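Have a look at the structure that comes next, please.
A protein chain is absent from this complex, but the other protein chains hold their places.
As written, the chain order gives the labels A, B and C, with residue 1 at the start of each chain.
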Amino acid sequence: MSILVSTKTRLLVQGITGRDGSFHTSEMMKYGTNVVGGVTPGKGGQSFGGPEDQMVPIFDTMEAAVKETDANTSVVYVPPAFASGAMEEAIDSGVDLVVSITEGVPVLEMSRIHAFARDRKVRILGPNCPGVISPGKAKVGIIPDQIVTQGPVGVISRSGTLTYEAVVNLTREGVGQTTCVGIGGDPLIGTSFIDCLELFKEDEETRVIVMIGEIGGTDEQEAAQWVSQHLEKPVVGFIAGQTAPPGRQMGHAGAIISGSSGTADEKKRCFEENGIRVAARPIDIVDLVRESLNQ
Amino acid sequence: MSILVSTKTRLLVQGITGRDGSFHTSEMMKYGTNVVGGVTPGKGGQSFGGPEDQMVPIFDTMEAAVKETDANTSVVYVPPAFASGAMEEAIDSGVDLVVSITEGVPVLEMSRIHAFARDRKVRILGPNCPGVISPGKAKVGIIPDQIVTQGPVGVISRSGTLTYEAVVNLTREGVGQTTCVGIGGDPLIGTSFIDCLELFKEDEETRVIVMIGEIGGTDEQEAAQWVSQHLEKPVVGFIAGQTAPPGRQMGHAGAIISGSSGTADEKKRCFEENGIRVAARPIDIVDLVRESLNQ
Amino acid sequence: MDIHEYQAKEILRNNGIPVPPGRVTGNPNQAVDIANEYGDKVVVKAQVHSGGRGKAGGVKLAKNSEEVFQAATDIIGMTISGHRVNEVLITPAEDIDTEAYLGILIDRKTQSPVIMVCSEGGVDIEEVAQRNPNSIRKLRIDPRYGLFRHQAYGLARALYRDQDLVKQAVAIIENLYQAFIDSGASMVEINPLISTPTGCVKAIDAKMSIDNNELIKHPEIQNYRDIQAEPRAETMARESGLSYVKLDGNVGCCVNGAGLAMATMDLVKYYGGEPANFLDIGGSSNPQKVVTALKIITSDPNVEVILFNIFGGITRCDDVARGIVEALKEIEIDSPIIIRLTGTNDEKGLEILSAAGMSAFTSMDDVVKKAVSKTLQ
Partner (left out) sequence: MDIHEYQAKEILRNNGIPVPPGRVTGNPNQAVDIANEYGDKVVVKAQVHSGGRGKAGGVKLAKNSEEVFQAATDIIGMTISGHRVNEVLITPAEDIDTEAYLGILIDRKTQSPVIMVCSEGGVDIEEVAQRNPNSIRKLRIDPRYGLFRHQAYGLARALYRDQDLVKQAVAIIENLYQAFIDSGASMVEINPLISTPTGCVKAIDAKMSIDNNELIKHPEIQNYRDIQAEPRAETMARESGLSYVKLDGNVGCCVNGAGLAMATMDLVKYYGGEPANFLDIGGSSNPQKVVTALKIITSDPNVEVILFNIFGGITRCDDVARGIVEALKEIEIDSPIIIRLTGTNDEKGLEILSAAGMSAFTSMDDVVKKAVSKTLQ
């Protein structure tokens, strides 16, 4: 099993003709993701040529695309100036999940968009996230698929390459994953650690969960409390940003220590207090996961 | 029994110190309505003196008033320029029912306010309505209480004095009412005919329902269809505006025939097609009701 | 409140919507001067609060000064659906490739603005709605979010396939929605919205109504009111806070409450009479309002009998009686006055009337029957 994406995913790519969109559409198709179409306004009626002569239709609007393809998921690769509009359109179109890769969407715009998504009961993953991959089933986003393999570990992370670092170590050691989810580095994201934990809880194949957090906000702290109250499965944690100075944004718009809140120390302590073992180094995640699996 | 207001009503009066507000607060208290307080910004801490030396507290905000009095209903008597704000405050305060007497609230403001009320699951009655009276129990609004008496008829109407005309005829002939509701003459009202019909359907004491409609919109037509599909109780109808010219607003902002839609003929026909007997004159309502009661 | 085409176009123009230039005049010579500025062909259009101008001959194409003068002379002063034309709009004639419809109104059922587009424009949209309802695309706008870009795009795509026209239409739809909200409109319509052979999208005709309750927030729009186009009696009623609509009958009606006023008119008709007006004196009971009401009713020369139907609630019967007595002192009224007074303070009211040698009934049915019988004598 897996969470968020699977063989049942029917994916539309928003911005399919763009530089990033077209490259990653091919990658996703190569991996076997069921890409059912794409959207680029003004290019409706054309086709997108994927690997091995596969063709998928391009539509002008999400409304037409969903109507035609019965898609249930969309992924947004459009530039930040148009990303809000693309997400709004996706929410309005009837898909269940919108994965927003785009970095640089204004926070006030996201505040309205998340409200809209809640109103329509649509899940947003991201923005500013690498997407999600369920090894052997489907990949939506940009996570390199060579680094994953099927297995019993669920991975949730606020970052991209740090996730790859953790996952590749697991894979090298033969520890596969059910699903790896990048929830995004922005301050306002649609799917939180807790949202993913809830899904992994219900996913029978997931036996251990890895949570990779970072400075800024209190999402990790709330997740830790949730874990101690609602989750039987073991969780392994890692927090980046131990050495980050307060008040400075560390790349991710959401990675900023405000006043004395959101430090790595606070998060690590909270993990440990709630029974989550914390890896000191990324490489240590593998050992902790293996120990948890063997319990 | 009764609908909307009863002996359980705990009422706050918004604009209690105004000319209309203070007059009608006294009237409501005289009738026995449980007025638990009033709101006038800047006059918090003062008291309102009702009939027979009854005093009720005045608050600056609805939030404080609800917290202190545990009110479940509010009535809005403030001028149109402040009525939107008063309704928003009431919706936000935790009461279940907001009765808005004020006439002259812009339609675009009401569009947002009705959305807000739906979000918060608060019922608005009105605006531009005379309110509601459950004879012998409680009166919220401005309906003259001398014209009503307790009995088995539920009355729903878009107008004020025309309702009085119908009700006084019933009362004179000894036919009492469970509740008389004025739903308001504006184009966008919070409680529709159907909403009231649903409540009267569940009200065991109500045996016959009188629906007094007028030109403009399609609320009556939808109600008629609902009656034929969902209601066993007999309904008697009346429609005002047979002689109104198209395109002209007849007093009520909502009483306007747009193009060929919303005419009195259309509504009467729709009533009759759905088994609602239509009174030709206001005075005929009594006979039709009496016949329905004797069925 | 309805505003004229040229006023609606001014609002559209201020909101960034492409509208051809145009100026109004009530003078045929000036019409020629204006037309000369635009050169070539112009359209002369009656400015009047009524539909069906075209069919009534209120819109004319003119290819030279003589034709402009003739068209303006013909149109100024003509009457369309009972409205006198005082001014014409002179605007350059446009080359038209396609004609579409774009409108916004408030939908009572969903309690939201609804935008409508139809690729069949330049004709009566109600007629299209009857004939081919599927050709009209309607979109409900959630008042919490307003118009989303993709919604505007979807509507624009329903009108045009060419991406450049679509982009222009998106901007027009977004600007029109903003104009609608900012003006406190209850209805706005561009019909036709044209595309030209050179690939431009423009608003050629525009109609707009403003929510009366919004006018207080928009003094600049309030100034658009065309007092000249309004019957004198309606101006007087409006300025005194009365609701009055003139009709064609001879039974003058003075009632408190809109629903009761309509029901009174209907009952006049029921008994074979013809109401001369709708008049609601409203909830307050200032005697002066009653005086004004009587002045308004008696200003209509058709009125043969005056019918009061007062059910006192907030309105107090004694105030109404006082107003009637006062009015009779101020103005000479030849028509008989038939009065129904019941409700709050009705006994006091009756006393005042009887002191002035008048009487009143208590039943609505009786009083209407009586009033109608006077006109049938």
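Criterion: a residue touches a chain if its C-beta (ideal position, glycine included) is under 8 Å from a C-beta of that chain, and two chains touch if they have at least 3 such contacts.
Bear in mind the structure is a predicted one, so any value in this text is a computation, not a measurement.
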{"item": "Sole contact to the chain not displayed, among A:Val153, A:Ile215, A:Val235 or A:Leu288", "value": "A:Ile215"}
{"item": "Sole contact to the chain not displayed, among A:Thr40, A:Asn72, A:Thr163 or A:Ser292", "value": "A:Thr163"}
{"item": "Chain B residues that touch the omitted chain in the full complex", "value": "41-42, 60-63, 85, 88-89, 92, 112, 116"}
{"item": "Touch residues of chain C, complete complex, unshown partner", "value": "144-145"}
{"item": "Those residues of chain A which, in the complete complex, touch the missing chain", "value": "20, 80-81, 103-108, 110-112, 114-116, 119, 130, 142-144, 147, 157-165, 168, 185, 187-188, 212, 214-215, 217-219, 222, 238, 240-245, 248-255, 259-260, 264, 280-283"}
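Throughout what follows, only the chains that are shown with their structure count from here on.
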{"item": "Chain C and chain A - chains in contact with each", "value": "none"}
{"item": "Distance between the centres, which are taken as Cα means, of chain C and chain A, whole angstrom", "value": "56"}
{"item": "Geometric centre distance via CA averages, chain B-chain A, whole Å", "value": "51"}
{"item": "Residues of chain C whose C-beta touches two or more other chains", "value": "none"}
